[in-house]
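The complex appears here without one of its protein chains, the remainder shown in place.
Entry: subunit A
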Amino acid sequence: MLNARRAPVLESVTTAAPGGKPRGRESDRRGRRPWRASLTGWGFVGPATLIILGLSIFPALWAFVLSLQNWDGFSEAQFVGGANYAGLVSDDEFGKAVVNTLGFTLLFVPASVLLGLFLAVALNRSIRFIGIYRTAIFVPFVVSAASTGVLTTYLFSPQYGVVNNVLRVFGLPQQGWLEDQSQAMVVIAIMSLWGQAAFTTVIYLAALQDIPGELLEAARIDGANHWQTFWRVVWPQLSPVTIFVAIWQTIGAIQLFDLVYTTTRGGPLDATKTIVYFLYEKAFKTLQFGYGSAAAYVLFAATLLITIIVVVYSRKRNLEAF
């Protein structure tokens, strides 16, 4: 099966092959010809590395150069230094996009972490139909933003929507939902939760199952009730996961675009215009490549900053706790 006698082609390791060369030969050859090992190595990793670095590191550096220029893609590019960044600071539209993005993040991240935790605790038991419950909660995860957008527009339509119909049945006042400036972002957050709950849940579920059973048993024997066991034993054990999930969801939240595009397109009256939506409009609607790139770099910096702050803060707190 393995073509035992076939002569080695790419890299020769012929030790102890029947009728082959003596042991120790391999290292000799490697020593003499390191380029051969490099050739093999880069033969394996080269294609993928080239594609990934070519489509990320190189464009990332180029984006920075672009952010220092004024360029519409056709005329001559003009070097303007930090003018694009300065422009962002005084741009009210960008300011509004930042506020909207923060608003969504504050709505979405705590809710998604708490919901994930709650669902994981609820699903982490062997009761009847548990498979059905899990499937029900996980299946929205595979639905795309485009489909979720269409679905959201349908369910929350102020004129014919099912949600307003439910309100009507209960005798509650009708709402404008996506057409209401103060509610549109809330609707987007709710539907994001619907689609994303599976992610936080599955991470917490894995973490819950990693908690040693003896720990819970010990707490129970020491007289702790379920509530106390959870908050005093389980919750502290989960804190690394909580930090991770919070960072991950925050990064996702400040990059919100898809669901905005497929529901409100930034409206009503810019109430759901996020940073990425702003960037998309500037770069691909009005062809301000430089200005858009500057906004992208601000977003990147914010992402890095948030990650660093949370990691440093959690390290510090852990040090104080122990």
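The definition used in the following text is that a residue touches a chain if its C-beta (ideal position, glycine included) is under 8 Å from a C-beta of that chain, and two chains touch if they have at least 3 such contacts; residues count from 1.
The rule we apply is simple: contacts and distances are computed from a predicted model.
Of the options "Cyd operon protein YbgT", "Septum site-determining protein MinD", "Carbohydrate ABC transporter permease" or "Spore germination protein", which is the UniProt protein name for the chain that has been left out of view?
The UniProt record for the chain left out of view names it "Carbohydrate ABC transporter permease".
Which residue from A:T229, A:T242 or A:T262 sits in contact with the chain not drawn here?
Among A:T229, A:T242 or A:T262, only A:T262 touches the chain that is not shown.
Could you tell which one of A:Q78, A:T135 or A:T286 touches the chain left off the display?
A:T135
From the listed residues A:L119, A:M185, A:A253 or A:A271, report the one that touches the chain absent from this view.
Considering the complete complex, A:L119 is the one touching the chain left out.
Of the residues in subunit A, which ones touch the absent chain?
Residues of subunit A in touch with the missing chain: 1-11, 13-17, 20, 34, 37-38, 40-45, 47-49, 51-53, 55-60, 62-63, 66, 73, 119, 122-123, 125, 127-129, 132-133, 135-147, 149-151, 153-155, 159-162, 164-165, 168, 194, 197-199, 202-203, 206, 214, 217-218, 221-222, 244-245, 248, 251, 255, 257-258, 261-262, 276, 279-280, 283-284, 289, 292-293, 296-297, 299-300, 303-304.
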